[in-house]
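Removed: one protein chain of the complex. Kept in place: all other protein chains.
Showing chain A:
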Amino acid sequence: MVTRFPSRSFRPPGRRLRILLASGAAALALAAGSVVLGSPFGPSPQEAQAADGKSTLTVAVAQSVDSLSPFLAQRLVSTSIHRLMYDYLTNYDAKDSRTIPGLATEWETSADKLTWTYTIRSDSKWSDGEKATAEDAAWTFNKMMTDEGAATSNGSFVGNFKKVTATGPDKLVIELKQPQATMTALDVPIVPRHVWEKVGDFSKFNNDTKFPVVGNGPFILTDYKVDSYVKLKANKDFWRGAPKFDELVFRYYKDQDAAVAALRKGEVSFVAGSPSLTPAQAESLKTTDNIKVNDAPGRRFYALATNPGARTKDGQKFGDGHPALLDQKVRRALFMAVDRTAIIDKVFQGYAMEGEGYIPPRYGSYFWKPTAGQKLAYDPAKAAALLDEAGYRKNSAGKRTGKDGKALDFRILCHATDPNDKAIGKYLQEWWGDLGIGLKVDCLDNVSDPWYAGEYDLAFDGWSVNPDPDFVMSIHTCAALPAKAKESAATDNFICDKQYDELYAKQLAEYDPAKRADLVKQMESRLYDTGYMNVMAYPNAVEAYRTDQIESITTMPSDAGNIYGQDGYWSWWSAVPADGASGGSSGDGGSSTGVLIGVGVAVAVLAGGGLLFAMRRRSTAEDRE
């Protein structure tokens, strides 16, 4: 945004004539500058089919890559790219997310459930010609087990590993300390040993020095420039079959509106649903020719987190969370005053589902709903009664006060980059204001610092959930708490609950899917009752692509699923270029309004400029006396 703002408008007001002109023009530009984006003054469209006949799929993304090293990457964009660069032992079926073979063709477990043997496929090759073997896999896991710096992103998977060996080029044996349910969902990219052996410090190496990066996934990373682009080319020798597009480019658009404008012009083929398109954008794109809007149930939950009193593993307290939130009644009352239907209807405008349990309904077997008696339904009157009961009564000014006579005022941590946070913040202020509770919405670009420091009362929170729920459940265990105060840690919200932890340990050791699902549901139920994490909504994945550039693309799950940020590599691997994908018709449809706006703005600017000029003439005449 900063870069696009007309920089000339804010000179120091040395010359009064100049400022006269500048002030008018700048203010107009403030309104107009951004409109021009969507209007026809931009560069001419690029086409999906380049001149040399290579087909390129361009994806507009906003999230920055944290690291290209699979040992360090945690963000969605980076892990999605790793799915494309490296093969994992197993993959998830596009249709129903069940485990299917990846680099391992089959796997079996010993009777005591502590030894797992994977058979590694023989037809997978690294892009430098070497064969991918069990040795590579064993080395990857051993590295994570022995090197602290290599365990940053996926360390939780190997914490329970006793020994990993390659007994042959196609046999990988993993011995466990305890049974572990996630053994067929090890989301760990397997890296080539002969390349990574040379790496010195794993906590510092970002895998972005030598291109192309050696991999064995459906695409090979060929180039990367921070916050500019990530380029990949198709791996023609990929064992599952070569991707249809020759090249895949993730191009950065830090502004969603700019990305949508680029999609309209055909400069990009796809706009990622992360963050989702706004309802207004989706509505207007739906009526645009050659653009398809994919609106599907998402992987995310969107919750209201309350600070349960930040503390370290040893119980040392830190941070400044509001003491009133330590009372379960207060936490419940707050959530009972949140009208979730209004949030779905007004903020998400139907592009979301009402929140229930912790895991979104998309993962049917783990989805849990509170029972009728348990549910914290929207009921402001009951919430008020609950607060009275907890000892927070309204005073004469209509504010609730505690026993110490202090007014009940909370802060909520909000992501300045997320419009939904701000919008819901406004609603919360009014709903809780009616209850007599004050709320200060703290919108920050970087919420991590106060968050890790425990310096918040409430926060907007959300995670993408994997087909295997282990990770999103693990972030609420006592084991995830930080070792030292204010240090970053795996914990999401400093929750530490004995009952929850017991259930967590049980589910991790349970191999029977139905029994494990039941345990996970019990955990969700427990989490719901504590009121530390109140899920408000499951936002949809709202994304759009050009049908004149992409003929077909696989969603996950295949009927009604998302495209960007899948658990597998299906979308980009399966995307088929549209034939005759020419940009001739690009800029149609929506741009007619664009033209109108552009013309309107131009007229306004000219009129304003003319007026100013006339005045300027006159005033200089006066100045000449």
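Following the convention adopted for this analysis, contacts are C-beta pairs under 8 Å (C-beta built on N, C-alpha and C of every residue); 3 or more make two chains touch, one makes a residue touch a chain; residues count from 1.
Note that in this section contacts and distances are computed from a predicted model.
According to its UniProt record, the chain left out of view corresponds to "ABC transporter permease" among "Ferredoxin", "ABC transporter permease", "Signal transduction histidine-protein kinase/phosphatase MprB" or "glycerol-3-phosphate dehydrogenase".
From the set A:Q281, A:N466 or A:T530, the residue in touch with the chain omitted from the display is A:Q281, counting the whole complex.
In the complete complex, the residue from A:R75, A:K346, A:K369 or A:K394 that touches the missing chain is A:K346. Considering A:D201, A:D404, A:D445 or A:D559, the position touching the chain not shown turns out to be A:D445 (whole complex). When the full complex is taken into account, the listed residue touching the unshown chain is A:K426, out of A:R98, A:K204, A:K426 or A:K484. On the side of chain A, the interface with the absent chain consists of residues 1-2, 5, 7, 9-10, 12-14, 16, 19-20, 23-24, 26-28, 30-32, 34-35, 37-38, 255-257, 260-261, 264, 277-281, 283-285, 339, 342, 346, 349, 414, 416, 419, 422-423, 425-427, 429-431, 441-443, 445, 590, 593-594, 596-597, 600-601, 604, 608, 612, 615, 618-619, 622-623, 625, using the contact rule stated above.
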